[in-house]
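For this depiction, one protein chain was excluded, whereas all remaining protein chains were kept in their positions.
Up next, subunit A:
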Amino acid sequence: MNLAGQRRYGTDEVVDAVVVGTGAGGAPLLAELAAAGLRVVALEAGPNFDPAAYGFDETLADEIYWTEERLSGGSTPEAFGANNSGTGIGGSTLHWGAFVPRADPRDFRLHAESGEGCDWPLDHAELTPFYDRVEAFIGTSGPTPYPWDEARRFPLPPVLRNGPAQLMAAACGRLGIAATDAPAAVVSRAFTPGGAVPLRKACINCGFCHQGCRTRAKASMDVTYLPLAVAEGAEIRPDARMHGVERDKAGRITAVVYRSGGRDLRQRCANLILCAGAVETPRLLLHLDLATGSGQVGRNYIGHVATQVWGTFAHEVGMNRGYPSSLITEDYVRPQGADFAGGYLVQSLGVEPLTWGNAVARGRGLWGPALADYLRRYNQVAGIGINGETLPCDANILTLSDETDALGMRKAHISFGYGPNETSLNAHATALMRRIWEAAGATDIWVLERVAHTLGTCRMGRDPDASVVDPFGRSHEVENLWICDGSVFPSSLAANPALTIMALSLRTAGAFLGSRTSR
């Protein structure tokens, strides 16, 4: 994005806040604080990309992924890298799928409803106006009316359906399952919310959403909230990796230390807002021994059950064409008669060749001629997948390993495994997806077990002994430390997380501003 004329702050100037990370959590908040007139500096570990220069290639897209090594353990080890986090101005939204269901209100009260999991310390209704604002600003495309949420309005009509979506729609029709065009933070027509945000052209159906959108049709933060933030006076520093803090006697943070161009720099600040994502935020806190008194940092690591079912069709599917996940059903957010808490969403899937081939090789376990032959079916295959609740549990935890990275920081070690609830949910969803794919006419059906998203680890809550931040994102322990990213999620929700992270970000920004006026 264009940072040429942005406002600059001196490193000795005590800015109102340093925001670390410019992804789904950092960007909306940065824009809000800047718009309120605060002096804010964002530090982003990754570079500043020019979307026009993305290459339409999965290997070239490594540049937008966080590929520093993480160690994956537990009974269902989670893949990171391209499966999970991004880097660069815009964070993981550079490569996200822009699939934007809203959280289901029932998911906020999962514990009250089922005795399982953890309730959110806020009311869903409280978040609705923030969802509305985010969607109007980033531009969402989808079907109005939306079958599972009468109140939801999409500023733009749905994007084109691709082959997998057509297959899933026909099968769901046959099975009596409601399915419709996906809610997508992709603009199906040229769009701008106005003001400082440059016009974005309509989606060209290239299918490369996960490799960076060259047309800027996809709502990544660098084409939405961050231009607004810069116009409002925020400074964004790319290639600035935070790894230290300075604190006064009372424990308040007085400056942030970051590595840039091989040198350590120090930015003085009145507040620190960590938005580095649910792996790097807890890693920083553990590394710096910040807010670790309750022993909660790193705990309750959660993701999503993200199992996929694949099949071969007697059609030329060409699944790389078009917006990848263009169909959804929310019929299974609370499946009838289920023996588990929570539920899941189902989406159709088109996947680029390397990602798909890697899944086939690793997940299906094919090798030899069977592998070579199956890869050549690329243009005839299609998938469906879910995004399902995972409950927090003690065994799922992020800790620091003994191996260190180039900065001397210990690498993150993530233990993750399914409990009985995830296993039951997964079995239910897999059976359903098989049924849908059989109804769609698929042959050679197989199941890819998969975990997606990184959430939890610094959950929000009212009880300082059982959470890291308060219901608005402020640390229970360090008064001028806030957290605003996926790590504050108490439970994973069935919905994909980023839209909710953005809505929470606006809410946290409001609370932060409120905390200053009330001081």
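To be clear about the criterion, a contact is a pair of C-beta atoms (placed from the backbone, for glycine too) under 8 Å apart; a residue touches a chain by one contact, two chains touch by 3 or more; residues count from 1.
Here, contacts and distances are computed from a predicted model.
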Listed names "Cytochrome c peroxidase", "Carbon-monoxide dehydrogenase large subunit", "ABC transporter permease" or "Thioesterase", with the criterion being the UniProt name of the chain not displayed: "Thioesterase"
Touching residue (missing chain; options A:7, A:111, A:247 or A:315): A:315
Full-complex contact with the absent chain, from A:366, A:400 or A:511: A:366
Listed residues A:117, A:207 or A:419, member touching the removed chain: A:207
Which of A:112, A:136 or A:160 contacts the chain that the document leaves out: A:160
Missing-chain contacts mapped onto subunit A: 51-53, 55-60, 62, 65-73, 77-85, 160-163, 166-167, 201, 203-208, 214-215, 313, 315-318, 320-323, 352-354, 357-358, 360-362, 364-379, 401, 413, 444, 446
